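Removed: one protein chain of the complex. Kept in place: all other protein chains.
The chains carry the letters A and B, assigned in the order they are written, with residues numbered from 1 in each.
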Amino acid sequence: MAFVNLQNVTYKYPLTKTPVLQNINLQVNEGEFVAVMGPNGAGKSTLCYALAGFVPHFFKGEISGSIEVDGKKSSESTLDEWVLNVGLAFQNPFNQISGAKYTVFEEIAFGLENIGVPREEMKDRVDEAMSLTGISDLADRSPYSLSGGQQQRVALTSILVMRPRLLVLDEPTSQMDPIGTREVFGVVRKMAEEGMTVVMVEHKVEWIAHFADRVIALKEGRVFLEGKPNDVLTSDLLVENGFGISRYTSAAREAKKQGLWKKDKLPVTLFEAAEGFKP
Amino acid sequence: MLEKIKNNFNTQTWVLIPIAIAINIAVGQIVVLLKLPVYLDSIGTVLVAVLCGPWAGALAGALTNIIWGLAIDPNALPWWPVAFFIGYMAGRMAEWGFFKSWWKVVVTGFVVALTAAIVSTPIAVYIYGGITASGSSFITAYLLETGRGIWQAVFSTNFLVEPVDKITTAMISFAIILGLPKRTIGGYPKPEQVEVEGGADKNQMYIAIGVVVLLVLFAAFLLRNVLGG
Partner (left out) sequence: MRERLSFHIKRDSALHRLNPLTKLLLVLALILSAFLTPFYWTPHILAILVIPILSVIGRVGREYLSTAFRLILPAATFLFLMQAFFHPIGKEIIFAFYFLDMTLESLMFAFGNAMRIVVMVSAFTIFLLTTHPSELMSDLSRRGLPGQFAYVIISTLQILPQVQAKAQTIISAQRSRGLETEGGFFKRAGALIPLIGPLVFGSLVEVEERAIAIEARGFTSKHVKTSLHEIPDTPTDIFLRWFLTTLIAASIGLKLWLS
């Protein structure tokens, strides 16, 4: 039995006509790192909200099918219980700052205070989470004084510290530089290896290829492609359907037409491309 | 009772209140900058009241004056009960269906103004002895000079000043709600209270103007009685 199990999930926001999610079937194993990609309006964020319980508990609207995490059905739970198991961090870092705290350290402890973690344990967990994501030096700064990328790290840390079994991330690196992005992917990979299940919406295909176990491509609310990162990310179908692909893949595809790329598989990352072009 | 208070508050209410307080204060300051003869410092309070309920509105109002008084202008502090009742009354009027079209919103503004005038009178009399730090106290002073009693003078002044301000406030709040995406409104505790009826066409505007004229006549009549002709 998969850790995350979505069966025929179809969902419509209130006052709208077309469903944003259509007949989604999705299984994720415990400790697996799944990346989700797709063009605008594909339903990526809605899928995140559905996994994290906000669809339908927060947004209302019409839902059919079933969402199960760790054997528990979302429809039979309440949002405040659901978030204990499933953590969500999303794109806009500014709106994720609680506003109720004056320092980064307090900000990260906010969730633990809410769920009643004892003081000493709380401090240890915050320290540990901050050193994991590399923001220990920001502890005494005001969350509002940070850059967008730093705020995104704080948002991620604030969720990691709650130790969810399933971590749902919706473009958590959109405001980060390449170094920051790499570090965050590294952290997420590490969490997955320690047994946390991760579903992450991302556009940065090279990093997906490097770190994720599996890729799901969404289009118009349906699962369009699914499989190993390299298989999905080099598929001809992606380009034809308006997905963003890696520049190394495009380059190698051109090269293949002219007989310069000899391998079967197309590359996604710089490293794979360099390997393939070796004489 | 407790249940009725509780149903005003969901997470969106708690998030909206700080933003509403900030809107109250920031708009209040913009109005001072533009030197307009109104306060417009309760738009946020009215928004909370109609979207979430009277108790949420009352809380937003009271906190506005407390925070304003402690952090910016000390003279705002003693008036927190007025702001409390502005929020409460606006919420009650919305519950009774008076926030669904322009003319009803005008009536809401008038009732809120009357409430504010009544509640601020004892505060002005007991804490300030009738003469407050506001510009409208010149009217009170004039009425006192011409031999009116203190209660009469203070209430008449409030009653002259409040309706223009509160009707404008209610109408701006309604315009804001008309401009918000429906999906955004759906997440608050009482979205059904602001379901617009009768459309936003010209006729609605004419009815609203008619109601304003009637209210002005009514106000003049009341004032004449209060001042004894």
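Just so we're on the same page, a residue touches a chain if its C-beta (ideal position, glycine included) is under 8 Å from a C-beta of that chain, and two chains touch if they have at least 3 such contacts.
Here the structure is a predicted model, which means the values were calculated and not measured.
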_Where the missing chain makes contact, among the chains that are shown_ = A, B
*Of the listed residues B:I17, B:A90 or B:V212, which contacts the missing chain in the full complex?*
B:I17
*Touching the absent chain when the full complex is considered, from B:V31, B:L160 or B:L214*: B:V31
*Check the options A:S74, A:T133, A:S158 or A:T269 and report the residue that touches the missing chain.*
A:S158
_Could you pull out which residues of chain A are in touch with the chain that's been left out?_
49, 52, 54, 58, 79-80, 83-84, 87-90, 92, 95-102, 105-106, 109-119, 122-123, 144, 155, 158-159, 162
_Applying the definition given at the start, please give the residues of chain B touching the unseen chain._
9, 11-12, 14-19, 21-23, 25-27, 29-31, 33-36, 40, 43, 47, 59, 63, 67, 69-71, 73-75, 77, 128-133, 137-138, 140-141, 144-145, 172, 176, 179-180, 184, 187
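Here is the rule we go by: only the chains that are shown with their structure count from here on.
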*With chain centres taken as the means of their Cα atoms, state the distance from chain A to chain B in Å.*
45
*Can you list the residues on chain A that touch chain B in the complex?*
13-16, 58-60, 99
*asked:* Quick check on the complex: what are the chain B residues that touch chain A?
replied: 18, 182-183, 186-187
